[in-house]
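Yeah, one chain of the complex is gone here, protein chain that is, but the others are all in their spots.
So that you can tell them apart, the chains are marked A, B and C in the order they are listed, and the count of residues begins at 1 in each.
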Amino acid sequence: MQPFSRAQMAAKAAADIPEGWVVNLGIGIPTLIADHVPLEREVIFQSENGVLGMGPAPEKGREDPWLINAGKQMVTLRPGGSFCHHADSFAMIRGGHIDLCVLGGFEVAENGDLANWATSENDTAPAVGGAMDLGVGAKQLWVVMEHTTKDGRPKIVERCGYPLTAPGNVRRVYTNLAVLDIEPGLGFVVRDIAPGISLEELQAKSAAKLHTRS
Amino acid sequence: MQPFSRAQMAAKAAADIPEGWVVNLGIGIPTLIADHVPLEREVIFQSENGVLGMGPAPEKGREDPWLINAGKQMVTLRPGGSFCHHADSFAMIRGGHIDLCVLGGFEVAENGDLANWATSENDTAPAVGGAMDLGVGAKQLWVVMEHTTKDGRPKIVERCGYPLTAPGNVRRVYTNLAVLDIEPGLGFVVRDIAPGISLEELQAKSAAKLHTRS
Amino acid sequence: MINKIVNSVAEALAGVKDGSTVLIGGFGSVGQPDELIEGLIEQGATDLTCVANNAGTGHVGLARLMELGRVRKIICSFPRSAGSVVFEELYREGKIELEIVPQGTMAERMRAAGAGIPAFYTATSTGTLLAKGKEEREFNGRKYVMEHALKADVALIEGWEADRWGNITYNQSGRNFNPVMAMAADITIAQVQHIRELGELSPEMIATPGIYVKRVVRVDRGAPWA
Partner (left out) sequence: MINKIVNSVAEALAGVKDGSTVLIGGFGSVGQPDELIEGLIEQGATDLTCVANNAGTGHVGLARLMELGRVRKIICSFPRSAGSVVFEELYREGKIELEIVPQGTMAERMRAAGAGIPAFYTATSTGTLLAKGKEEREFNGRKYVMEHALKADVALIEGWEADRWGNITYNQSGRNFNPVMAMAADITIAQVQHIRELGELSPEMIATPGIYVKRVVRVDRGAPWA
């Protein structure tokens, strides 16, 4: 069994983004995706702090502390990029102008629900950031996450047990074991599977029915 | 009897505007007010088409057709002026950031109501423009208008007969015969009166009680 | 390579469907996409709902489109002006529908559509004829009316400069309704006077980012006939 590395997960997601899309990347593994999209395939990365058209990480010695992404890392701006304020930035997000948002996840359900901000109803100070805005506002969500928790509990589920971030908007999940589509009305459909893993093993690590394309 | 001329009405209103105020001027006589505010008394004129900090009319030969006011006349921009789009411009207006708006009027009532956009409920295609936004959004309204209609009907009234533009926001009226304050709870108070007109004559041309400061 | 620049006005207007809601930028003739409106006349789409600040003047542009019977309804703040002869006649004859909207409400309704806000409250028009039939509600003792987002199929806008990503700058008061309309339509089509290389426009000065723009066409307009 050869699970996908974080870089491989990011690369797989990156490979699936068509030129011209406007994409918002969440903190964590999703941020790595940008590094795997070649500059000549023009994808416009948006950051909710008002940056449209982010480029790769700055070269050493050319960092600009005034130019950061949502994860507070220094970034660059591509030619064609622009700045706006927070309300204008979230107008893009909430108004349905972002083609894709890729987020991390605690759980993804077969109906497309995403839970990724709070691990319990009793957590009274969870940090939501822009996740709920992105969750409902982006045209579609992809999630990049480990297939199971550290103690082996499935994160691919029938219904989310954790508090929801956004209902019904996840269309694809990249995990260390597989790539799954979510087809409305059907549920999870296996799109890709890590080398050396059988469909049965994958199903055993998932708490929702996995379909295959026939 | 020496009624105030249009220029005198405008000059009187201009003289009453303190430095530092942000002021929106309606079409017609109100537009003339800007010419009577000396440049060194810095008043910031706003135009709803996204111009903040308008200056005087351009010199002949230096007109710029890309720079117009709400009345579609060419204007200039003062140093310190700026441009914005229509939603941002009306955010200034509707959000209460304009100190004063001066409009023309059909009728002004002693409760501060203004009617200046439609002459009848049966007029089904009246032009409202930005009058209602300015009417409720500016911190206060002043109205510049003739004291009576061409056929002698009072425009200073107890209650507006014409359809309202905005309720209760007029604080002062400059007419060709007088300057009247509106004091909430009291009504019209005479502030100034044209040479050769008695208070009785003025009252006779008005359809609301005129008070005097004692 | 992203390239939103098309070679002709006809190409820019391809695919506008009958029954569309079309936003038309400009305030007076400044920032008004005259060539695109001419293009729409050529293109042929009919049964349109047009949203513009005015209802057209003379017999050109929007007025011409109305005169040709292609406009079912107009949404505007200031229908009657000196030269609005075509509108006046069609309206008198009951051949065109009219929705009057206060100018700020009109701008805000389009901004709301662009920002994912289906409805909002405003004090504008409370207690007036234009509040008729609108839901009224009190917040902190003041009365407001509810207004709905105004979303469109197509926006025709005029910018000053653009690049191939569709980023747009404006010239002074030419900005007006254009950036707001660009946000509110599924297909935003821009005419501009200058095409710039990617990266030439200041990222601090781009008033309409390309995210809101589908097609750009360069035209030789010169100054607006103000």
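The rule is short, and it goes like this: contacts are C-beta pairs under 8 Å (C-beta built on N, C-alpha and C of every residue); 3 or more make two chains touch, one makes a residue touch a chain.
From a predicted model like this one, the values you see are computed outputs, not experimental measurements.
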- Query: Among C:Thr122, C:Asn176, C:Gln191 or C:Thr208, which residue is in touch with the absent chain?
  - Reply: C:Thr122
- Message: Going by the contact rule already stated, which one of A:Leu164, A:Leu180 or A:Ala208 would touch the omitted chain in the full complex?
- Response: A:Leu164
- Which one, C:Glu93, C:Glu204 or C:Asp220, makes contact with the chain that was left out? C:Glu204
- Query: Please identify, in ascending order, the residues of chain A that touch the omitted chain?
  - Reply: 47-51, 64-68, 72, 74, 77, 83-87, 89-91, 93-94, 118, 121, 124-133, 135-137, 163-167
- Where does chain C touch the missing chain, residue by residue? 108, 112, 115-123, 139-140, 142, 144, 148, 169-170, 172, 202-205, 207
- Item | Residues belonging to chain B that touch the chain removed from view | 19-20, 22, 40, 42, 44, 46, 52-53, 77-84, 87, 90-97, 137
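Just so it is clear, only the chains that are shown with their structure count from here on.
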- Relative to chain C, largest Cα-centroid distance belongs to chain A
- Distance in whole angstrom between the CA centres of chain A and chain C is 35
- Which integer distance in Å separates the CA centroid of chain A from that of chain B? 54
- Counting only residues that touch at least 2 other chains, which ones in chain B make the list? none
- Touching at least 2 other chains, the residues of chain C are 111
